[in-house]
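Note that this complex is displayed minus one protein chain, with the remaining chains in position.
In order of appearance the chains are A, B and C, and numbering begins at 1 in each one.
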Amino acid sequence: MTTRSLGRLRRTDFPYYAAHPDAVYLDSGATSQRPETVISAETDFVGADYAAVHRGSSVATGEATWAFETARERVAAFIGAGERELVWTAGATDAINMIALGISDASLGLGSADLALSAGDEIVVTEAEHHANLIPWQRLAARTGAVLRHVAVDADGLWSLDGMRREVSPRTRLISFPHVSNVTGQIAPVADIVGLAAEVGALTVLDACQSVPHMPVDFSTLGVDFAAFSAHKMLGPTGIGALYGRAELLDVLPPARTGGSMITTVTMEHAEFLPAPNRFEAGTQPVSQAIGFGAAVDYLASLGMSDVRSHEEGIAEALVETVTRTPGVRLIGPAPGDERAAIASVIVDGVHAHDVGQFLDDRGVTIRTGHHCAQPLHRALGVPATVRASASVYTDLDDVARFGEALGEVRDYFGVTA
Amino acid sequence: MTTRSLGRLRRTDFPYYAAHPDAVYLDSGATSQRPETVISAETDFVGADYAAVHRGSSVATGEATWAFETARERVAAFIGAGERELVWTAGATDAINMIALGISDASLGLGSADLALSAGDEIVVTEAEHHANLIPWQRLAARTGAVLRHVAVDADGLWSLDGMRREVSPRTRLISFPHVSNVTGQIAPVADIVGLAAEVGALTVLDACQSVPHMPVDFSTLGVDFAAFSAHKMLGPTGIGALYGRAELLDVLPPARTGGSMITTVTMEHAEFLPAPNRFEAGTQPVSQAIGFGAAVDYLASLGMSDVRSHEEGIAEALVETVTRTPGVRLIGPAPGDERAAIASVIVDGVHAHDVGQFLDDRGVTIRTGHHCAQPLHRALGVPATVRASASVYTDLDDVARFGEALGEVRDYFGVTA
Amino acid sequence: MSGLDDLYRELILDHSRDPQGKGDPQAEAHSHHELNPSCGDEITMGATVDEDGAIASLHWEGQGCSISMASASVMSDLLAGASRDEALARIDEFREMLRSRGSVEPSERLEDAAAFQGVAKYVMRIKCAMLGWVALEACLMESAAT
Partner (left out) sequence: MSGLDDLYRELILDHSRDPQGKGDPQAEAHSHHELNPSCGDEITMGATVDEDGAIASLHWEGQGCSISMASASVMSDLLAGASRDEALARIDEFREMLRSRGSVEPSERLEDAAAFQGVAKYVMRIKCAMLGWVALEACLMESAAT
């Protein structure tokens, strides 16, 4: 039973649930299950008419070609971008690196001087970053002499607009931050930060991995300069993600990865690059994965992202309610009642996260334990690892209830006195 | 009918041929068809037990986990590498960029000084390069002040060991070259070049995109330092390729792409990286694609790569024989009788390559026209585009005959007098 | 008519063998170079627009497939002497016909250029057929701006 109507969703659309109707899958923040339409979009494509997408005139070919060509349009439309503003990447990590490496090349004089960083320029991130939105900026800083600053998190793992305001200065050239934290579920005040960036003339990069799958997101309305997300967290395949960039920026950002299909004229000495998005798409692209990505976006769009968000708001409330009434369990992130994504990370008093995870797994509840690629955040929380439950469109209140039940038994099993 | 026995191959193993038994597919140099086992390896994996690979204890999970973990072992064993020497990448283009960007970081002081290039150091490539093995080195040269030199090709598009010897000097720090040219089918004298590199202390990079799918290749025996290849040209999925590197080099090459899962300890200031191969595998990996890649390698291994090579030698002979007896058609690459891969690129006198391609397509023959991502080579040949037929394990002599027949009719159709 | 014969109509093959309008584009007031990076076809188109806004002279050079060469040739016949606005309108019509996948019938105003209707079914060749037209469009835009 779902919390609010997600009318067109059937759990059995997902082969995973068709095979395991009783599964409690609460690890969608790591990677999501895929509907049959996504799996078969790929299989159909690589089967009988695979080669044909490149050339040919059969009806089947026309359809495959159309499927590939329109996948970009559909994913772009889904996040409020023009077609030229949506670059296929290997994943969100790859997308963020593409920005950082491109700015690095610009700083070495291999491209637009506007994007170049100099020694003493500042980059600002948060202490809540996923490593994917932290290490690439550390490396960029090391290459250019720029300084990496960060907004600290509080005891609940939260960062604030005020904190950001304190770190941003006229030296700030770039602000990168998570739209939704993959650990705390905190939702960033994007418009305020875009405003702050505008005041000082800084670029903005949005790590949208945990927002695009779960709520309506329109990058052009949000006004960010760049954004990154991955298909495998939004019902799509692994091996593909996307970089969003405002067209005029993408046209001048140097391409970090070079090779075939991204050029106009190549001599032994020099290469000229195509305009965006193709200038970033060197080599054979993840063709079938793009088609799968398109199918995933179609599935989400058919549910309606506003409905998805209100469904997941219900799940989030239930998660918070369940966790806060379980003795010996500490919920991190936004306080009960405050806005959050359907992510709940907890610390069980006296039981290591790994042991909690193993116990829940034995009870048929799949969650994630560890630092969730956010070591600095966990260091700030004072624990090496947390236990994270995270939802998606197919998550229902029964899942939450069974998670809560198992969580309630953990401390007893490990003999921790309440 | 195949030229020599490829006993275990059935054309109907490939859904493409099951659907189109009469198809003449001669574009395997661009991308190959996939056997059903490859397609279903992926589908089975992402279906009923997708999440389970990360944790869990069911039998199905055990099998999925095993499939993922052993895919690397199997691909590594296939090309004579240790497990630690095989890095998953988004494709061959990505792999070559990873080397070039890594050396670039080393040169900026972000890693092993041994790999650093300085102004005036030299990189040597051939004029026959695919853009994927040219532009990344142009960019590396531009970043470091190194000089990019190249071995010229002759009127047939061939480069020679002697030519290479003339370009290599004590200033040479790196030699990158194609194992098999994707346009001419020329096979490089790898051992000689590795010897030449050893004399001057240069690193070697092998673009193995067109060799690994078609002949037995053992990188450690060949003695190259790095190599790159793509799954989609060897019966596997798009969206995945591999970087081979000798373990001691991979452990010190800086990772160009950073993020989750490639680190040990991360603070806001600094990140420590895992040893190879994981240090290069930032972010969620192309998991299902790795499993498909493993299945592709299993299929090829079951045929036996020596048998694949002798089968394709027969196809190559037939291609050469057919093309050379067609009036008004010029074959580029190695002379008839000389060793070549089963690739035949031709120029039809008086008819533009695109028009040839369209005509052949109409006759049901799929080939490739264009510069095949090798503009400098085509400039040397004096044409903007050629027509390329390329084979794989499923290619048979009937394919070659039907290609020859259609090729013989082209000039007549376009009204070119013989 | 087979698909192929519908693409390579006699008129197109004739023009590709004996292209019209060839000459030095640099001698015109405006010139523009267009390249199809996927196949290397290229055309440099030159045009001079007189004070009444008519195309007084138009010459091009280039190399490429029969579709791109014939298309530039047919366009030269059609648009030499036309007014800038008329020419831009014809270029739009031509583009619309090609991109329609066959659903848009060519207007009579396209005259011989209607022969390229068959290209609409060959997505990979639309760029070839457009090459010269896009180059002329750029010349006309430039002439309007100066």
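The working rule: a residue touches a chain if its C-beta (ideal position, glycine included) is under 8 Å from a C-beta of that chain, and two chains touch if they have at least 3 such contacts.
Small disclaimer: the values here were computed from a predicted structure and weren't measured.
Judged over the whole assembly, touch between the missing chain and the shown ones holds for A, B.
Although one chain is not drawn, the whole complex shows that of B:S118, B:S220 or B:T265 it is B:T265 that touches it. Among B:A77, B:L110, B:L274 or B:L303, only B:L274 touches the chain that is left out of the view.
Note on the undisplayed chain: of the listed residues A:S230, A:N278 or A:Q375, the one touching it is A:Q375. From the set A:V24, A:L206 or A:A353, the residue in touch with the chain omitted from the display is A:A353, counting the whole complex.
With the whole complex as reference, residues 351-355, 358-359, 362, 369-371, 375, 378, 384-385, 413-415 of chain A touch the missing chain.
Of the residues in chain B, those that touch the hidden partner chain are 54-55, 57, 62, 65, 263-265, 274.
One rule holds in what follows: only the chains that are shown with their structure count from here on.
Set against the C-alpha centre of chain C, every other chain centre is closer than that of A. Computed centre separation for the pair chain A/chain C is 45 angstrom, with centres defined by C-alpha atoms. Separating the CA-averaged centres of chain B and chain C is a span of 38 Å. For this pair, chain A with chain B, the centres built from the Cα atoms lie 31 Å apart. For chain A, the set of residues that touch two or more other chains comprises 54-55, 57, 263, 265.
Shared contact sites, meaning residues of chain C that touch two or more other chains, fall at 3, 122.
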